[in-house]
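Every protein chain except one is present and positioned as in the full complex.
And then subunit A:
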Amino acid sequence: MNDSAGKTVDLVKAGLHRRHRRERRFRLLGLGAIVIGLSLVGMLFTDIVSKGYTGFFQTGIRLQIDFDPQRLDPEGNRDPAVLSAADYAGLVKQALRTAFPDVKSRRDKRALYRIISSGAALELRAMVLSDPGLIGTSRPVWLTADDDIDMLVKGHVDRTLPETSRRVKDKVIGWLERLEREGAVTTRFNPPFFTHGDSREPEQAGIGGAVMGSLYTILVTFLLSFPLAVATAVYLEEYAPVNRWSDLIEVNINNLAAVPSIVFGLLGLAVFINFFSLPRSAPLVGGLVLTLMTLPTIIIASRAALKSVPPSIREAALGVGASKLQTITHHVLPLAMPGMLTGTIIGMAQALGESAPLLMIGMVAFIVDVPQGVLDPATVLPVQVYLWADSPERAFVERTSAAIMVLLAFLTTMNLLAVILRRRFERRW
């Protein structure tokens, strides 16, 4: 007895060294995986941030603007209709001509006018409309520069290249350098990037439309998919009899989770737009499509969460005479809620990053206006990224990266919110 016990210990000890080595190797392997993963993520983030942070800034040019009453309000009665229809672009051109009196030829003038964004006229109009008292005065105003100038100032255009192989000609660089010497050129944080919709002109394009579009789309997705998925999961887990039908439903739900998302887009096109005649490009339709796509994920996670609620809690509730519904709503659901929320977050994050199915329902259209509701045409962040990445202008490159950063920030905020929510629920034991 003692003999064999001694032998066992010896054998165990002899093998111990090997076991420890294996354990160390396994730990190192895990650590290595994490390091590789983190460094890849780090590379991605560095690349995006280094390319994109300038996208949040915009070059402005200061010009002495003469708010000429003759040009803006010849009648002199400050009629808003007249004021908003006035020729503000003319004001900008006038100011440029005054600043550069030596530019004479038609062709040069046209080049000169192009250093200021065409959106500058809108900025001036907004100024005058909000404060008609400006009319008749002359004052320096910071105006948005054209995207080519912006790129030049930010150093994305190589000034040493031969003139023929860059978009900004020597003459224009000369004018700009004069302005720079006068301190009339600066690069500042650009709030309109967050409020504007898309535009053909990079310097006027903003992410606001896509953010609102994503927000509405996700809202619709959440409002539809969460209750639907929870109801489905509760029914399947708590009420449905176990038979061929419930097996069939289960298999189908698992299959749906694996269907490529573009198929849901085609389905949405056929059903919601062609059959139910819902508007194209609308967040409502986008939300419906993404609901179809995320439902299986949330249902599967919710069922797992319901399954993990200990049966003893159900028995306890039933034992004191709670009805089935009371047992579920008072005890089972609160305990399953953290798990359900986790599934929902995963589903929502998936939906937020999804672009393929939304292309099918027209959310890829060029939309300038910021959507005001779920029926307005809109686009979403990933699709906006795709659109900008596809645009030829150099200035859209940094905007693409900036849009990706906004998308990532959006995702992170959502996940954070969800973690906080989950903690709140968990604290109720």
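Operating definition for what follows: contacts are C-beta pairs under 8 Å (C-beta built on N, C-alpha and C of every residue); 3 or more make two chains touch, one makes a residue touch a chain; residues count from 1.
Going forward, contacts and distances are computed from a predicted model.
Visitor: Write down which listed name, "Rieske (2Fe-2S) protein", "Phosphate ABC transporter ATP-binding protein", "Glycolate oxidase subunit GlcD" or "2-hydroxyacyl-CoA dehydratase", is the UniProt protein name of the chain that is not shown.
Guide: Record says "Phosphate ABC transporter ATP-binding protein".
Visitor: Looking at the full complex, which residue from A:A14, A:A81 or A:V242 touches the chain that isn't shown here?
Guide: A:V242
Visitor: So one chain is hidden, and I want to know which residue out of A:T8, A:S39, A:S323 or A:T413 touches that hidden chain in the complete assembly.
Guide: A:S323
Visitor: Who touches the missing chain here, A:H156, A:H331 or A:R394?
Guide: Looking across A:H156, A:H331 or A:R394, the contact with the absent chain belongs to A:H331.
Visitor: Write the list of subunit A residues that the hidden chain touches.
Guide: Against the left-out chain, subunit A lists 241-242, 310, 312-323, 326, 330-331, 335, 428-429.
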